[in-house]
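First up is the structure itself, then whatever we jot down about it.
Removed from the display is one protein chain of the complex; every other protein chain stays in position.
Then we have chain A:
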Amino acid sequence: MPCYFAIIGAKDNPIYEAEFTSPQLNQFPPELKELNPFILHASLDIVEDLQWQTHPQAGGNTSTSGGFLRSRHSASNSNCYLGKIDHFYGLAITAYLSYGNMKFVMIHSSNSNNGAPVQIEDGPVKSFYQEVHELYVKTLMNPFYKLNDPITSPVFDNRVRALAKRYLTR
């Protein structure tokens, strides 16, 4: 299924954007391609709301144990994954929040264009986010990279795409 993934900085600025499609599967229709950033931008409101919840009542985060704020006491970064936070017509939106307030957001589209809602498999999506987070932290350690600047490194891009191939577009 095609996905649109972006890392959003503290000032709603995209640091990294990518579209994951595989040639044999469906691509985003052109009108949706244009709309994707808007959908993603709109769902940031929900991310920011969830960010401060200790007991998130809504959202499809069935696997996470608690809110983002709880993660202080747990060693793993599993709580960063906010799960499915929003949907817009047939698209589902998942999010992941880094400790540095970088928002990793992704739009999942279904393979078929019949408008049926997308099923999110939390396991692989979460793994994808965690590994991208790791890549991001590595990028951050680069002394030439400034926080909140767009990531232009082709290595980063290649690795993220490889991860997407592994976890998402199957």
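To be clear about the criterion, contacts are C-beta pairs under 8 Å (C-beta built on N, C-alpha and C of every residue); 3 or more make two chains touch, one makes a residue touch a chain; residues count from 1.
We adopt the following convention: contacts and distances are computed from a predicted model.
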Protein name as given in UniProt for the chain not displayed, "LANO_0D03048g1_1", "Scarecrow-like protein 32", "GPI transamidase component PIG-T" or "ER membrane protein complex subunit 1": "LANO_0D03048g1_1"
Interface residues of chain A (partner: the chain not displayed): 9, 11-14, 34, 37-39, 41-46, 49-50, 53, 56-60, 62, 85-90, 115-117, 119, 148-150
